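Below are the structure tokens for one structure; questions will follow.
With one protein chain removed, the remaining protein chains of the complex are shown where they sit.
After this line comes chain A, so read on.
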Amino acid sequence: MASFADLPEEVVVEIMSWLPPESLLRFICVSKSWYVLINSLVKNTKFVAKHLYNSSNKSSSLVLMCLKNKYSKTQHHEILTIYNDEDNTEQLSYAAKDFEPHKLPGTKFFSAQSHCNGIICLISNHNILLCNPATRGKKFLPNPCFHRDLFMTIRVGFGYDSIHNVYKVVRVFGFFGDLRAEVHTLGSDTCWREIKMEIENKDDYYYPTSQQVYCKGVYYWLVSTKYEEHNSNQIVQSFDIHDEEFHSIPLPAHFPSVYNTVLTQWNESSLALFYYPKAVFAKVPIEMWGMNVSISSKVCNNWTKHLSIAPLEGIYMIPMAFLGSDHEELILRDGSLRLFAYNLLTKKVRSLHRRGAIAWLHGFGYVKSLVQLT
């Protein structure tokens, strides 16, 4: 009879690389040898990278931001871990956990916009907090150089530079009618440094948006220019984490103005852009475009139309994020903030019954990792 104890350590390490961070950190008290092994693994960058790779291919989580009710002023974060139970064709099973990174005096709320390798960047005006909810690691960044009220934060991006193996935060802020940018490198900078921001028509890029995503060394924001109801012009602005350069990517040509837009990560190397109809045009299909960003990230603009999603069971839905390893299931929410998963291949819809009423919802896909904040 073979038992677990017969397995060589390298195999045990492989097994551990498939465990969610919470399980792994709980198992340190299985025995002395597990305690020693796990404590050394979570500090081993090679293991952390392998674990992240395995998680990216398997786990399915969403970070949700919601208001518990219309009158509540505090934003509530929640992490929803969705279990891919392929045999249950009707419903998605999930676990929900409140996510309260930190409460700072004087800040109404920290708003989470996206994540990179399991680290979530939260912003409250000039305060920037990075945290890894899976390991409970957190780090407040030093105050930006231009942090007085005059210099309003327009947008913040957080990502990984794989060439220098560092994480960086970029902050775009308003400077007397102009746009400027500064960068903080984790682990090496003690403060921020201003970088050149060479983009055309800076005046047009003032309008912040909640649609943003990190993908393959580049941060992307969907920004509105010339904000007018019938002539809203949007572009994707990108920031290369390594080169520290900004670029503009136009949206696919000819999209009808009856649509709203969602930008999200599709798979490891592609972005997805959705146009979904405004509520009054609920019969219009949702359109999805994809863009592969692995081909020289410099200036890519190769949107290709991927599919149209006909109104699902007559319910008005808004796309949110992709789920799981195959990136074939798309999470959508309906007008009542109920969540659904739509399989792009089989066109089947599964629902997610979430308890408790909420008044507002924004969310993005998230991968749990062991990445440490240094």
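In this text, a residue touches a chain if its C-beta (ideal position, glycine included) is under 8 Å from a C-beta of that chain, and two chains touch if they have at least 3 such contacts; residues count from 1.
Throughout what follows, contacts and distances are computed from a predicted model.
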item: Hidden chain of the complex, named as in its UniProt record, picked from "Small ribosomal subunit protein uS7 domain-containing protein", "SKP1-like protein", "Ubiquitin thioesterase" or "Glycosylphosphatidylinositol:protein transamidase, GAA1 component"; value: "SKP1-like protein"
item: Residues of chain A (touch criterion as defined above) contacting the omitted chain; value: 1-8, 10-11, 14-20, 22-23, 25-32, 34-35, 54, 58, 136
